[in-house]
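Structure record follows, encoded as structure tokens.
For this view, one protein chain was removed and the others were kept in their places.
Letters A and B name the chains as they come in the text, with residue numbers starting at 1 for each one.
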Amino acid sequence: MSYLLRRLVRAILLLLGVSALCFVFTEMAPGSFFDEMRLNPQISPETIAGLRAQYGLDQPLAVRYGRWMKSALHADLGYSIAYNAPVAPLLLSRAKNTLLLSGTALLLTWIISLPLGVWTASRRGGLLDKTVTLLTSFLVSVPELVIAVALLAVAVRSHLLRVGGMTSSDVESLSAFQRAQDIALHLALPVFILVLCETAVIVRHVRASVLEVLGTPFVQAARRYGVSRTRLLFRHVLPVAASPAISLLGFSLAGLLSGSLMVEVVCGWPGMGPLILEATLSRDLYLVVGGIMLSALFMIGGNLIADIMLFTVDPRIRKAAADAS
Amino acid sequence: MKVFARQTLLVCLFAGSCFAAAPAPDPAKPGEELFRLSDVSGHYGGHLTIGQRSEPKTLNPVTSTDAVSREVIGRLMGDLIEINRSSQQTEPALAKSWKISPDGRTFTLQLRKGIRFSDGHPFDAEDVVFSFTVYMDEAIDSPQRDLLIIDGKPIQVTKLDQYTVRFALPRPYAAAERLFDGLAMLPKHLLEKPYREGHFAQAWSLNTPSAGIAGLGPFRLKQYLPGQRIVLERNPYYWKVDRENQRLPYLDELVFFFVGTEDAQVMRFEAGETDVISRLSSENYNLLAREKSRDGSQLADMGPSLEYNFLLFNLNDLGGKKLDEVAGKQVWFRDLKFRQAISAAVDRESIVRLVYGTRGAPLWGNVGPGNKLWINQSIPHPPQSLETSRQLLKSAGYSWNSSGQLLDPAHKLVEFSIITSSSNTQRMKMATLLQDDLSHLGMQVHVVPLEFRALIDRVFQSFDYDAAVMGLGGGDADPNPEMNVWAATGTSHLWHLGETQPANNWERELDQLMQQQMVTLDYAKRKQLYDRAQGIIAENLPFIFLGTPNILAGASARVGNFHPAILDPYTLWNADELYVRGPATERAGTR
Partner (left out) sequence: MRAKTAFLLAALIGVHLILLFGGFFAPYDPTSQNRELPYAPPTRLHFRDGAGLHLRPFVYNWTTSVESDAPDTYKEDLSHSYPVRFFVTGASYKLLGVYESHLHLFGIRESGRIFLFGTDGYGRDEFSRVLFGGQISVAAGLTATFIALLAGSLLGIIAGYYGGLVDESLMAVTELFLSLPWLYFLLGVRAFLPLHLSTLRTFFLLAGVIGLIGWARPARLVRGIVLSSRNRNYVLAARGFGASDLYILRRHILPATFSVLLTQASLLVPRYIAAEVTLSFFGLGVNEPVPSWGNMLTTLQQYSVLTSYAWLLAPAAALVVTSVLYSALADVFHSQLESLTT
């Protein structure tokens, strides 16, 4: 219980720190929201100055942060300059879509990578192992953006999948089941890209740690004693090899909101990605800070879950904790 | 797939009454003064899809600042006087006629009678006065406010009777009627309350229900799905009719998809998922041209745009700022012969070929061949000549050392950086070509790409840069929107910002010419003045002009009346005239 309490305090401190640094970093970056208007010869600097004053952009950093802090405590995350609408509803409506996308991708990634990593480790040097290693090398070296553009091109040209957005134009006329089908078809491409890129990383790690454990004396001894393969795997190998995998799972959970940004932009998926990217580039301050706060929450949650899992799954850590108390 | 389609059809037919079909055009009422377009014909039905690079941010015509939002807002709103993008001339719109007083300072506009907003509410002079009050309200800081301030004084708007409005300008302003294009007429019955209550800026955000928005444009808002698309449906009360007196628009619906990136735009267009695409780069245009024969899409190369790209040198006063290195280099930049030498060294032909894929035009002045009404044809167009550059540099006291590097009269190595926006690949390419050209003169030039707003900050605020490749223009063919670039005290006088008076003789003359042409009402006289101004600019090179891209647009085979133009909005300016070719309409339950 005290552990959870400590984590809560840590989480609050972290959110405070992230929000403060956010403001500081934004101040560091040159330029502000209304800069694009300066290039327009028909808009006067007085208008730009007036707009800046309207949104409080000319106030000193501490004042802006203080105001934001006060309203944030009332769950009001400020206004987006571009949309002229409150930040929180904007973020939450998109966050739902992002979670749908990244949640599905997470599930599929782990369903594929765990068995694949274990299998290629246990049959090391085999054809599957070699193919997988080659493929993962390829996927890791090519930037995600290039992969996304290439797959998008294939998808669009082949007309197999629905590309762009989350629903088709005639979605109102469809039954609930057909609507789900429609969304699934739109989901397919971005999920595919995400799964492809993330599986490459996770398979490598799982394979490496399983290999390491397979080579330890106690496993080899167990083998010689005739312990069956599955029992060996589940009772002896996996719990010990789990540590890096759990940390990686923590990363996956932490990145549920932020990890799919580029894929969402390229595929036109209506999640937080396009919103935050544009807000960041155009210096839409409160929208950016709100988005980062939300992502930070997931980061904290993800790491917390990972830490709890680490303690419960790995018998050695559990034993140490038990011994200590 | 087939089962899926059949199911859809069945559900559609059953639910036909549940989800509203696009409204049919309202039959003409007596006393309604409609605008007949005598050369437009087509037939009703169908929808067109457009892919947008990002999402519109707001539907408020007074506060919107980004191009994507304006693309949608422009289809919902109507103006008093419109600039026909094809002819580039003004034509009557909501104002059926107007009279200008002999001194050019008073405009009396006659509004069309019997016109209604898209929600059926009548439109009259009250709405006009209200709209201008909002535009000119200082508390709102609308970007369009500055258009209505001439000589520091606002335009006076008075209602003379229910359908007559008078505009009084503080002084004559050439082509003043062009100001009205883009100033949307707002519905007083919907917006007066938020205005009086002081939260006008939050009005007509994207969450507004469609009943809360009404305009005089060809379409009205039907549906908005966050992050995905905006659907516009026909405005049944739209006041333009075609040749056969059928009320426009032909289209039932206009759908804007948010596709995310320019590449995605091209891909979706290629796949036939979107119908109209504009501002293509030459690479994408050529890509689509290869597919053209297969799918019959209409690709249009409209010729050079009104934009001009240039190399700009930092000639600002740096006193007070700790920018000694830049100040040291300004000695070179201020020398006219130095700038002339650089201009002679630019390989404009390669810029057009390599940057614009031959779909562009070289520039030696700020007005390009696309602006047929105002271009000064007698400005010289010398080809690249490194020999001329070397002569000019020699005569200015420059020399070369044994390694071929250029030394200034004080025997300092000539070295400087060119900054440009990292998100604009074309300008980056121009900078790279320039860098190579100038290296043949022995100059050490570095290309420094910066993030867009970081670039703006350096050019407008910190002045911490040597040279920049940028672009301006494209708004309108008329010289007046460019006043702030060429007037000495202008706020877009990029090479020397913050001047309180002209810095030298040619700036003084340029300033005078621009001020004069602004108040000269006769086109021929104005042209003479502006020609002379262009000559001064081309001789004194505050900007070294590089080139301009062509306007490239495309539409699928099914789009009728597709007439792209070189003025923004390039393809949708005649959205009310577009129609879907082919015998039948696709959507079940439409008619």
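Keep this in mind: contacts are C-beta pairs under 8 Å (C-beta built on N, C-alpha and C of every residue); 3 or more make two chains touch, one makes a residue touch a chain.
A quick note: this is a predicted structure, and the numbers were derived from the prediction, not measured.
Colleague: May I ask which residue of A:Leu134, A:Leu160 or A:Ala180 touches the chain that does not appear here?
Modeller: A:Leu134
Colleague: Determine which one of A:Thr26, A:Ser71 or A:Gln178 touches the chain that has been left out.
Modeller: A:Thr26
Colleague: Per the definition of touch given earlier, which of B:Asn366, B:Thr432, B:Ser556 or B:Asn574 contacts the omitted chain?
Modeller: Here the residue in touch with the unshown chain is B:Thr432.
Colleague: What does the interface between chain A and the hidden chain look like in terms of residue numbers?
Modeller: Those residues of chain A that touch the unshown chain are 6, 10, 13-14, 17-18, 21-22, 25-26, 28-31, 133-134, 136-138, 140-143, 145-146, 149-150, 153, 201, 204-205, 208-209, 211-212, 215-217, 220, 240, 243-244, 246-248, 250-251, 254, 280, 288, 292, 295-296, 299-300, 303, 307, 310, 314, 316-317, 319-320, 323.
Colleague: Kindly note down the residues of chain B that lie in touch with the hidden chain.
Modeller: 263, 266-267, 281, 283-284, 286-287, 289-290, 347, 350, 353-354, 357-358, 417, 419, 422-423, 425, 428-429, 431-433, 435-436, 446-451, 454, 457, 464-466
By definition in this document, only the chains that are shown with their structure count from here on.
Colleague: So what's the Cα centroid distance for chain A and chain B, whole Å?
Modeller: 38
Colleague: Chain A touches which residues of chain B in the complex?
Modeller: 4, 7-8, 11-12, 15, 19, 54-55, 57-58, 60, 63, 65-66, 138, 141-143, 145-147, 149, 201-202, 205-207, 225-229, 231, 255, 257-261, 263-264, 267-268, 270-271, 273, 451-454, 456-458, 460-462, 472, 475, 481-485, 490-492
Colleague: Under the stated contact criterion, what part of chain A meets chain B in this complex?
Modeller: Going by the criterion above, the answer is residues 29-32, 34-45, 47, 50-51, 54, 82-85, 89-90, 93-94, 97, 149, 152-153, 156-157, 159, 163-167, 169-170, 172-175, 178, 264-271, 274-275, 278, 281-283.
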